[in-house]
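For this view, one protein chain was removed and the others were kept in their places.
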Amino acid sequence: MSVISAQHLDLTFQTNDGPVHALRDVSLNIEKGEFVSFIGPSGCGKTTFLRCMADLEHPTGGQITVNGVSAAEARKARAYGYVFQAAGLYPWRTIGGNIRLPLEIMGYSKSDMDARVERVLELVELAGFERKFPWQLSGGMQQRASIARALSFDADILLMDEPFGALDEIVRDHLNEQLLKLWARTEKTIAFVTHSIPEAVYLSTKIVVMSPRPGRITDIIDSPLPKERPLDIRDTPAFLEVAHRVREGLRAGHSHE
Amino acid sequence: MSVISAQHLDLTFQTNDGPVHALRDVSLNIEKGEFVSFIGPSGCGKTTFLRCMADLEHPTGGQITVNGVSAAEARKARAYGYVFQAAGLYPWRTIGGNIRLPLEIMGYSKSDMDARVERVLELVELAGFERKFPWQLSGGMQQRASIARALSFDADILLMDEPFGALDEIVRDHLNEQLLKLWARTEKTIAFVTHSIPEAVYLSTKIVVMSPRPGRITDIIDSPLPKERPLDIRDTPAFLEVAHRVREGLRAGHSHE
Amino acid sequence: MIWLVFAFAIWALGWWINAWLAALPRTRLTRLAVPVIFGLTLIAVWEGIVHGLEISPILLPAPSMIAMRFVASTAILWEDFVQTVIKGALSGYVLGCGTAFLVAILVDRFDFLRRGLLPVGNFVAALPVIGMAPILVMWFGFDWQSKAAVVVVMVFFPMLVNTVQGLADSSVMQRDLMRTYAAGYWMTLLKLRLPAAMPFVFNGLKIASTLALIGAIVAEFFGSPTRGMGFRISTSVGQLALDLVWAEIVVAAVVGSGFYGGIALIERAVTFWHPSQRH
Amino acid sequence: ADDVTLQLKWVTQAQFAGYYVALDKGFYEEEDLNVTIKPGGPDIAPTQVLVGGGADVTVDWMPSALAAREKGLPMVNIAQPFKSSGMMLTCRKDAGITSTDDFPGKTLGVWFFGNEFPFLSWMSKLDIPTDGSDQGVTVLKQGFNVDPLLQGQAACVSTMTYNEYWQVIDAGLTPDDLTVFKYEEQGVATLEDGLYVLEENLADPAFEDKMVRFVRASMKGWKYAEANPDEAAEIVLDNDASGAQTEEHQKRMMGEVAKLTSGSNGALDPADYERTVASLLAGGSDPVITKAPEGAWTHVITDKALN
């Protein structure tokens, strides 16, 4: 059974300028343990699709199931962790407090909370920053804290919306490596939105290329790369080959030119 | 004579946490018609350096001249166009009104203004959007409008601070091409800040690598690439070679790892 | 008892209709209808309670009685309206807001003034203007001039503080942009700071609009010619003509809300670009 | 002890000395009464407080009490400690006023809030319109003080013999600078400072009994105050919570008030009442009351209290 399964999804926003077709006839299955990247020009519906999976947006047509139940039920069962495009930490809580927030809401015990906070902070290499406030950290560190927050509770699914968009290349490379390691270790199912072709290719087992107006899937590329991926893999022909295919797919769907 | 010449520039910000050394002993000459990119990790002083050239920041030590006169005089002579990191359009003016703004201030005639607005809008492919307000456009379109605004008047120097940061790869590629064409045609001198290594290599005749704490120049790379640059040039060994050198320079100066 | 039941029933009915309307998609019609129904409900409940508890009309007249008095006394109400609103409140409002705006530009121009005048201004703004009213009546005489003076004093500081804040509201980047154009002070003021200040200016104008009417009416309690809303209210309380008092209050509330609404409409037109005006 | 709440017409001052003396000297206590005195103020309508149940008995002027009665509010005068009126119109000679013939074209300050009735009656008797026309007078709603006269904004202002008149004198004007019209002398005097209760309450014998004791003690207070004006003024000062009154002014006020109360034993003189009603009915086109009221006063209380 697929972890996430979308069948003929349609989503139209009613705006005062008339309807916007954000998604049109989108079908996709994501299996357990997959790392799926979504790539496509701005406004093609990547975020919207991710939000449908998270039950933050309601499709106007079609079907979506998560873990075999409806997206709403999955949300209520706290089936996933969601990392938003911006870090979105609460300024009045420390880093520790921010990570503790979902745990408090879900009613974890005090000692369990402490242990989890410590563990995820180590995972994203922020041990020692628990007591700091978000604005005392750099943008990259904030973004990592927000990832830690999504990892703190036991959700098997991770939905990430351009989590590394705001970071510079070097930090980004580093976090990409970390994310891959985490994924390999925990066997989570990950849906990941990005603008960067190398990032998508480097991370994913499956790359979904989307195109706008109306948002639809134009290509689904299964990556031939091995699970073990050092950073240098990006200079191999296999990598460049996939990247090329993604770029072509993108260009085809692009409204520009 | 260099168009921009910085000698032993120092700039220290006094903050309540103590002084921040944003620039330390920075020397650089930029010749007429050059396309110089600045690259370096977040917070290394790229923006600060560009702002010094624009007389928006006052160095606490050293010397900077623009067009042979002080930065302040150059600013008063309206020697440059500046594109900020964020689009920074005035929300109460239409796209056309925003582009007209510097022209009004500089006292261009009405008919001249109209002609210029039309021309630059075409240049950034926004013809037909003159009457729209900024919030009615996507982030990428806003960014392009802000570039158009800096191009609308006749300044020989263009200072651009991560102008394409908010854009997706395809649009970015396209604008890179356009910018190169414009530069080739007009022979402007361009100083360009970016986070992207391929972008820096693709565009520049000279790449300045900076490193933080305190901000200084660690490497200056003259590009061996020809002036004529199709997009495919990015797959050539010469390109990858330069990119590699930039990446090494960056990594050396990076605090991470 | 019947009246009380009636009051409760009306309340329940009004609330039910509103809950139903509010659940519909928002249109111009529902946006208007809901508060109107809410107000009508309040009035009906008031009517029911006054009759139900047999409250003396000298303490609280019923809305029906007020309405009848309103219709019967339009001439008096109009005379008072002209005296208090047009002559007192409006002239004071225009004068007060106008000078505050100009002073704000001056304060903004000279940092010395900003640092000196604003703290003092905040202190003065804390003065309970009620206390100023008898003094200003003493200075400016009985007629509308003293009412206008009270209004000027009341609206001046809210307007000043808001405008100064607004003039400082442009972002660093927006100001830097002006510097890159080597734009002078006046250019920057005209093309950047004033437009950017408009949301704040209108905030000040809105606050001032409710203050203006209150100020003009209150000042009439401390001496006035034999017309004006404040005069009528205090005299009529003495004569136990509470229905006329409430008719005047209705005029005040309608005029005040209309004034406020009018300014909000202009605000919408002028600051259409501001995020708060685009939902 | 029985609780009684008295609502005054105005702020704590020697105008109400009798009640404060009765309270302070224990006269109320002797009658087994527990009296609370509520000072009034510029915006307190005693009648309203009475209807609202905030007081059992109130000090009010007869014109406004009769007007309230005609509005359907059955106020009844149960005692009248003030025999004569202290109201006057005080004018500046240098404003050109020496007799009532000089009024037309002038600006006059008048108290409103139910106190304008005697003035309006007087003007209609003199046949002077109050609409601000050339043959008439311009009326100002006078604030709480005599500033308009001092500042020259009005030719005349309303004053009481015991209060505002002395403020004019204190300000530096001399009696020679002033022309004074006493309402008593103009024949338009109306009764001031009587004690009023609601008619429906009087039907209750227990309430009636309370009022009998209250009036008896109050009159004892008044007579004591007349005899010991300085002590009475001190008592008033002690009771003034605002701390704004001065000893000099209160002693002088007590002296003047004593002149007004000395002619009364507390019982209302029906002749005075008839005179007041006649004056109010003669209001020309806009009389204060339209028909002679009935049952607006009673001797029941004073008969029992004073005999």
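Worth a mention:
We just call them A, B, C and D in the order they show up, numbering each chain from 1.
Just so we're on the same page, a residue touches a chain if its C-beta (ideal position, glycine included) is under 8 Å from a C-beta of that chain, and two chains touch if they have at least 3 such contacts.
We take it that contacts and distances are computed from a predicted model.
Matching "Cytochrome c oxidase subunit 4", "Acyl-CoA dehydrogenase FadE17", "ABC transmembrane type-1 domain-containing protein" or "Acetoin:2,6-dichlorophenolindophenol oxidoreductase subunit alpha" against the UniProt entry of the left-out chain gives the name "ABC transmembrane type-1 domain-containing protein".
Considering the whole complex, the hidden chain is in touch with A, C, D.
Residue D:Val49 is the one among D:Val4, D:Val49 or D:Ile128 that touches the chain missing from this view. Where chain C meets the chain that is not shown, the touching residues are 15, 18-19, 21-23, 26, 30-31, 34-35, 37-39, 42, 59-60, 112-117, 119-120, 122-132, 134-135, 138-139, 210, 213-214, 217-218, 221-222, 229-230, 233-234, 237, 242, 245, 248-249, 252-253, 255-257, 259-260. Seen from chain A, the chain kept out of the figure touches residues 51, 54-56, 75-78, 80-82, 84-86, 88, 90-94, 101-102, 104-106, 133-135. Take chain D: the residues that touch the chain left off the picture are 8, 11-12, 38-45, 48-49, 51-54, 143-147, 150-152, 167, 170-174, 177, 240-245, 249.
Keep in mind that, in the parts below, only the chains that are shown with their structure count from here on.
Note on connectivity: the fewest steps through touching chains from chain A to chain D is 3. Looking at contact counts per chain pair, the maximum sits at C-D. Centre-to-centre separation of chain A and chain B, using mean CA positions: 32 Å. Chain B and chain C, compared by their mean Cα positions, are separated by 50 Å. A complete list of chain pairs in contact reads A-B, B-C, C-D.
The touching residues of chain D, counted against chain C in their complex, run 42-43, 45, 47-48, 51-52, 64, 67-68, 71, 73, 112-116, 130, 132, 138-144, 147-148, 151, 153. Interface residues of chain C facing chain D in the complex, by the touch rule stated above, are 56, 58-59, 134, 137-138, 141-142, 220-226, 231, 234-235, 237-241.
The touching residues of chain B, counted against chain A in their complex, run 41-43, 138-140, 167-171, 174, 195-197, 235, 250-251, 254, 256-257.
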